[in-house]
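For this view, one protein chain was removed and the others were kept in their places.
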Amino acid sequence: MIEVGNDVQFIKEGDLCSVPFNIACGRCRACKERMTGICLNVNPERPGSAYGYVDMGGWPGGQADYVMVPFADFNLLPFPDKDQAMEKILDLTMLSDIFPTGYHGAIKAGCTTGSTVYVAGAGPVGLAAAHAAQLLGAAVVIVGDAVEARLNQARSFGCETIDITQDTSIEDQITEIMGEPIIDCTVDAVGFEARGHGSGEGEAPATVLNQAMSITRAGGSIGIPGLYVTEDPGAADEDAKHGALKMDFGLGWAKSHAFYTGQCPVMQYNRELMMSILNDKAQIAKAVNATVIPLDDAPQGYQEFDSGVAQKFVLDPHGDLQGASRA
Amino acid sequence: MIEVGNDVQFIKEGDLCSVPFNIACGRCRACKERMTGICLNVNPERPGSAYGYVDMGGWPGGQADYVMVPFADFNLLPFPDKDQAMEKILDLTMLSDIFPTGYHGAIKAGCTTGSTVYVAGAGPVGLAAAHAAQLLGAAVVIVGDAVEARLNQARSFGCETIDITQDTSIEDQITEIMGEPIIDCTVDAVGFEARGHGSGEGEAPATVLNQAMSITRAGGSIGIPGLYVTEDPGAADEDAKHGALKMDFGLGWAKSHAFYTGQCPVMQYNRELMMSILNDKAQIAKAVNATVIPLDDAPQGYQEFDSGVAQKFVLDPHGDLQGASRA
Amino acid sequence: MIEVGNDVQFIKEGDLCSVPFNIACGRCRACKERMTGICLNVNPERPGSAYGYVDMGGWPGGQADYVMVPFADFNLLPFPDKDQAMEKILDLTMLSDIFPTGYHGAIKAGCTTGSTVYVAGAGPVGLAAAHAAQLLGAAVVIVGDAVEARLNQARSFGCETIDITQDTSIEDQITEIMGEPIIDCTVDAVGFEARGHGSGEGEAPATVLNQAMSITRAGGSIGIPGLYVTEDPGAADEDAKHGALKMDFGLGWAKSHAFYTGQCPVMQYNRELMMSILNDKAQIAKAVNATVIPLDDAPQGYQEFDSGVAQKFVLDPHGDLQGASRA
Partner (left out) sequence: MIEVGNDVQFIKEGDLCSVPFNIACGRCRACKERMTGICLNVNPERPGSAYGYVDMGGWPGGQADYVMVPFADFNLLPFPDKDQAMEKILDLTMLSDIFPTGYHGAIKAGCTTGSTVYVAGAGPVGLAAAHAAQLLGAAVVIVGDAVEARLNQARSFGCETIDITQDTSIEDQITEIMGEPIIDCTVDAVGFEARGHGSGEGEAPATVLNQAMSITRAGGSIGIPGLYVTEDPGAADEDAKHGALKMDFGLGWAKSHAFYTGQCPVMQYNRELMMSILNDKAQIAKAVNATVIPLDDAPQGYQEFDSGVAQKFVLDPHGDLQGASRA
């Protein structure tokens, strides 16, 4: 007999589990190739699905007392020990989306031991990407944003920061930190809602991508977990309304850049990140400033989030997380 | 709406499908990492399972009129068009085991465009590995065996051959072909039943592995689809009885070799190989000399196979393959 | 003593060699990471260098009687046997640029056994990419172009073709071939000089990239050996003049596409492709319709090439290739 260990994962009633935000069938070509973010079977409109999003298959959202998880035996990640899990529950909550999404961005940007990294955006995805870059061994992590409170949050766990509202260009601010206007890896954690550099400018959806091509070293990669959409009715110009971005693609081409887009396939990463949390290697709740609120306060939480606070709100329908503190 | 194509693979009643020889649950850590050859859930004795083998989970074998396929919605590969599939049915039959297994060996040995490759063994796995190496773009494929009929079969589709019963060493025979006793990639398609070089020698289970280390270039890889066992009661010496092989590991170490072992995870390869067959790029039935026989003739087929004929017998319980010819 | 083989490659006087179009120092970070297309040391203006191009370091061109090869001990690929090489000299000539460049595009697009591939453009790079896709085991290769002679050339070695001047959309033409408007891998062998679909339209530099996002399967990759520039003074609109492309990036993002850009690092591929040629596995001269002309006829060759003939002209300053025929 050959020992296979405890990692036998049929879900049992009573298991405490993490639910990935992607809904995936586990049987189609994409799922078999580990690309659960673009499952072909769960959404008649397009590849990939998620709970409670427009265009994402019509599955009711997870911000509720209870949620139905399709293909649950495939999608759920059970925690090995319930009591141990409850001690880290706030961190473990981040496994559904924000932690793997940030990690995906960092991985695709090529972050590894000794990398210098720029993360555009200090919202929860950006902060998660910054922390993920640290876990991956980055030598320097620089985070850029327009909101001082978010930059402050990034500094709280050891990141350098860039205030994009300043008159000094991104390139010059990076030179101040690195001695040259070049980093190894860039993560775009902003997406199509990017704004132009400097104060007073409006939306300029290709800004972050173009900056990424400017500062990423030749041969480097750009990880793009930030959302880009096919239609943006509220965009400033006609091109952007139809999802067309004015990209300095010639610059990226001259530097042999690689670009990685799309929803994070959570299942590629959540088990490993769970192990990091359970063994005190990752402090993701602290990095994104996770804050528990009751389900009834959700509308106010969304309002505050939209105003740019440096907080990731965690809804707690049943009061289970009352005592949950950050690692 | 974004088109996802026809590759939506829920199995329906009436589908014509390929059944991988591995039984896999599709839900455990190994399956989620695409290692369906070592599924943790389908065999209480060890990782991995298969139909009708000792130690492999107790699932009744596939050499029968009908077979129960556990987790069929995960394991089965449906053919896109039944009529088209029936035209290539003999080739498609090879997708259950022999074609992916040979391909796995070639992939793990590092075969790619321009590679020079040695395949030890010209049984069905070795012939499939040789054909796979060709599909992967190998510049030269050399096959070694002790049975002339099998070497002849290898030559029939463009391989060079080495007769291991000759007095000339493997190294010298390779030099005759290549101008040096070195190739890029080696596939061990023999396993523990290896015999010593030259005529008259008995079983010497580490022979093929040691030859592989001798001839594979520094930095090269050795793909080992050939079976090695944990117990071999009929072995010639005490060490071999308990599965201990006398390996020249220091030689491999000096050459920075990498060694890849284990059952083929069929599902990593079968869809791609199916596409090759359906589009006339692979002629696997011809390469392994597939021969259709009725189920009742199975005992005789086994007997002939053991005697070393260069044939891969395909059992046809219902007479469906009567007219099946090789591509 | 452990045999290292004949693959010891100090260049000696009298060696017959292939000269990669990239000039690379072999000592900088990029070169050490095998990215010789963006060597940091040979061009004060930007990463990467080449013979006889604007902006590429000021090294005199290779279309001359003699050429100086900087860092020749690193850059040159010697052929193992001069006489053998002269028999395949027309094919081997393609190792300097067009064959590795097409192969790079196919590799980056993810072409492998059983892939379905679309190559945009049937100029020499596109034809080389199509042949490379075949070598990599593609199940179906479709080539699109506006010039019938080039499409005819693509068909001559087994490709399917799409005439982009027809009123039928690319998607519909692919559906006619594949049964769905989706392929696995796309190679953009056109670049910024792309034109809109259908007759009569002018330059539309993002056309090919946008079509690639439309037809490439979710999770697929787009290899982009076609040149995109940072400045295009002759472009039709202001954005394009400054290298800004109107890309449907939201569509690519929705499908989790990866985009790979840049000059081919020839040295990553030329040895393997040389082995393919020397062992009769690749017929690249035939695929691109290589045609030998004397150096003095170069101006006329360029003129004909610009007019869209399906020929790759090879300049022969010393008459060495007089008798060279295609494999």
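Which chain is which? They are A, B and C, in the order written, and residues in each are numbered from 1.
Heads up, the rule we're going with is that a contact is a pair of C-beta atoms (placed from the backbone, for glycine too) under 8 Å apart; a residue touches a chain by one contact, two chains touch by 3 or more.
In this text, all values refer to a predicted model and were calculated from it rather than measured experimentally.
Taking the complete complex into account, the chain left out of view touches A, B, C. Contact with the omitted chain, checked across C:I23, C:L40, C:A109 or C:A285, is made by C:L40. Among A:R217, A:K246, A:K286 or A:K312, the one in contact with the hidden chain is A:R217. The missing chain, though absent from the display, is touched by one residue of C:C28, C:I177 or C:I293; that residue is C:C28. One of B:R27, B:H131, B:R150 or B:H257 touches the chain omitted from the figure, and that residue is B:H257.
Note that of B:A106, B:L209 or B:V314, the residue touching the chain absent from this view is B:L209. For the options A:N75, A:T116, A:S221 or A:Q263, the residue in contact with the chain missing from this view is A:T116. Although one chain is not shown, part of chain C still touches it, namely residues 1-2, 4-5, 7-11, 25-29, 32-34, 40-41, 45-47, 73-74, 230, 267, 271.
Of the residues in chain A, those that touch the hidden partner chain are 2-7, 103, 112-116, 135-140, 179-182, 217-218, 251, 254-255, 269, 271-276, 278-279, 281. Counting over the whole complex, chain B has residues 30, 33, 35, 37-38, 40, 46-48, 192, 206, 209, 218-219, 224, 227-232, 239, 242-263 touching the chain that is not drawn.
The criterion applied here is as follows: only the chains that are shown with their structure count from here on.
With contact taken as defined at the outset, chain A and chain B are each touched by C. Ranking all chains by how far their C-alpha centres lie from the centre of chain A, first place goes to B. The two sequence copies chain B and chain C touch through a face in which the numbers common to both exceed half of the numbers used overall. The count of contacting C-beta pairs peaks for the chain pair A-C.
When every chain is represented by the mean of its C-alpha atoms, the one lying closest to the mean of all protein C-alpha atoms is C.
Between chain A and chain B the centroid-to-centroid distance comes to 41 Å (mean Cα coordinates, whole Å). Between the CA-based centres of chain B and chain C the separation comes to 35 Å, rounded to the whole angstrom. The set of chain C residues touching two or more other chains comprises 218, 251, 254-255.
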